[in-house]
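I have a structure I would like to understand better, so I am pasting it below and will then ask my questions one at a time.
Missing here is one protein chain; the remaining ones are kept as they sit in the complex.
Right, chain A next:
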Amino acid sequence: MREGYPSISDEIVDPIERDEDGFIANTCARWAGRERSIAALVKALGGSRDDGPAMYAHGPPVSGKTSIVREVMLRSERPHAFVSCATEHSARLLYEAIAEELTPYLMECSEFLREASAEQVKKAMKCDRYSDLVEILRTHLPASPSARACYVVVDEAQRMLQWRGEPVVSALLRLGELSCRKVIVIFIGEQGWDTFCSVAGTTPYEGVYFPAYSKDELRFILLRERPMDADEMMYNGFLGNMLGTFAATCRNLRELRATLTPLWMQYIKPYDAAIARGETPPEPRQLYAALNAKRAPAKVQDRANEREREGTTSRRDKPNVHTGLTVPLSAAALALGRGEWPVAQDVAGSGAGGRLDFEIPRLTKFLLLAAFLCSHNNDDVDKRLFGGQIEGHVARTSRTDRNAGERERAAAAEAAVDTRRVFKLERLIAWFHFITRSTCDEHGAEVADLEEELLSADVFMQISSMTQLGLLSINRGSAMEGGLYQCNVSRDLAEKLAQNLGVNLPTYLRYV
């Protein structure tokens, strides 16, 4: 049984009904910058015995929707079921979860459930379909007009739009009506209700909006969450510096927390060292300057990397504190998490000299390059490039139109930023052969066994591997029946591969 619900037989005093303003003030004290949203939510909830239509709390990610709704429901001690469509990823699981969450309250309300054995309770609460849920609610919830309302909170509601099959949104909106009980559904989602209108066919009674945190709100929240041993003034100065850099590109509290925690450790190091030496501690400005100070790499390998990096990036020194640190799962963020400092910013073409982050077979590199060219070049390019190799091919005569060249250049420029084309396996293999042989000829490599290798089963297995890894994808059809492939290789990776293999990519990349 869920703890916290007052007994049904007791005289229940609802905290909101008792002191609404105090309730709002207390909640706002915990959630900074959410005053308007909290007040709107509490007012929309109304009295504990009031019946009403569904509600919808919406706003951008990490704006406190879920946490605030959950806390309001818990502190108000109103019976509720809290389910998330991220976890309950199908209608059946959702109904089952609602029934499971409401079980403690229903056992309080229903005499039958209180006296039944565990097996009987399990059987009575079995909920596979919507009708089961309606029946459970109708059977076990009190029907008296003075009964308390029961709330069903559905988090990540926008995911329901992707579910195929029964219309879950509209069904949940009619839950109270069909069960003839006071059941209020609260949806929580990121988009506005407009996205649900076509599916639900109705508009919720109340919409509560949770805006994104402003810079000051972020600073206030982060300052309150500072480490236990951190001085408030110093941490405030640290936040001022950091938010000045990060707030323009990142207002996600999770990302900021993840970045600021290890950064603070680096930031405070000179301060602690000075204190330990008995010297005058440096000022925040000096600490920030120390954080951005460059350190000379120690190893020979690092020096070499540094030299290579200098060749590809601008000569101007970039600060160590950069926006790339807040990008989740980026190489910089991971390195910072490991305690490395300074962390270089991820720049395009970081694999200087065609060095890749991972190892792939040589023929696979050619395959990926071929796929990239297939997806960026028009079919006409094939005829021009391969025409000389094909017997009986007659080259097209020269153009008579004077503006044709310009038009072609414009089309190429347009195609360079345009979508990628799908291609057949035959075309991929033809390009693969063409590039591989051309490169081997250019480099004077031995081509004795090359032809047989190019036709070996390994090549086709490597295509399969690339498809598994997501570097290629089958757009239409299946691989067995001549499906169309799509290349997911980025331009950066293609350029690295070309550099690695010694292929002059612009020679082949004609677009049209």
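In this section, contacts are C-beta pairs under 8 Å (C-beta built on N, C-alpha and C of every residue); 3 or more make two chains touch, one makes a residue touch a chain; residues count from 1.
The rule we apply is simple: contacts and distances are computed from a predicted model.
Engineer: With one chain of the assembly withheld, which option in "RecA family profile 1 domain-containing protein", "AP complex subunit sigma", "Origin recognition complex, subunit 3" or "AP-3 complex subunit beta" matches that chain's UniProt protein name?
Structural biologist: Cross-referencing UniProt, the chain left out corresponds to "Origin recognition complex, subunit 3".
Engineer: Among A:N252, A:Q345 or A:Q486, choose the residue that contacts the chain missing from this document, as touch is defined above.
Structural biologist: Reading the full complex, the residue touching the unseen chain is A:N252.
Engineer: Touching the absent chain in the whole complex: find that residue among A:N26, A:T87 or A:S131.
Structural biologist: Looking across A:N26, A:T87 or A:S131, the contact with the absent chain belongs to A:T87.
Engineer: Among A:G192, A:P227, A:G244 or A:P361, which one touches the chain that has been omitted from the display?
Structural biologist: A:P361
Engineer: In terms of residues, what is the contact footprint of the unshown chain on chain A?
Structural biologist: Chain A touches the chain not shown through residues 61-62, 64, 66-67, 70-71, 84, 86-90, 93, 97, 100, 119, 156, 159, 162-164, 252, 254-255, 257-258, 300-301, 304, 327-331, 333-335, 337-338, 357-364, 379, 382-383, 386-387, 389-393, 425-427, 429-430, 433, 451-458, 460-462, 464-465, 468-471, 480-482.
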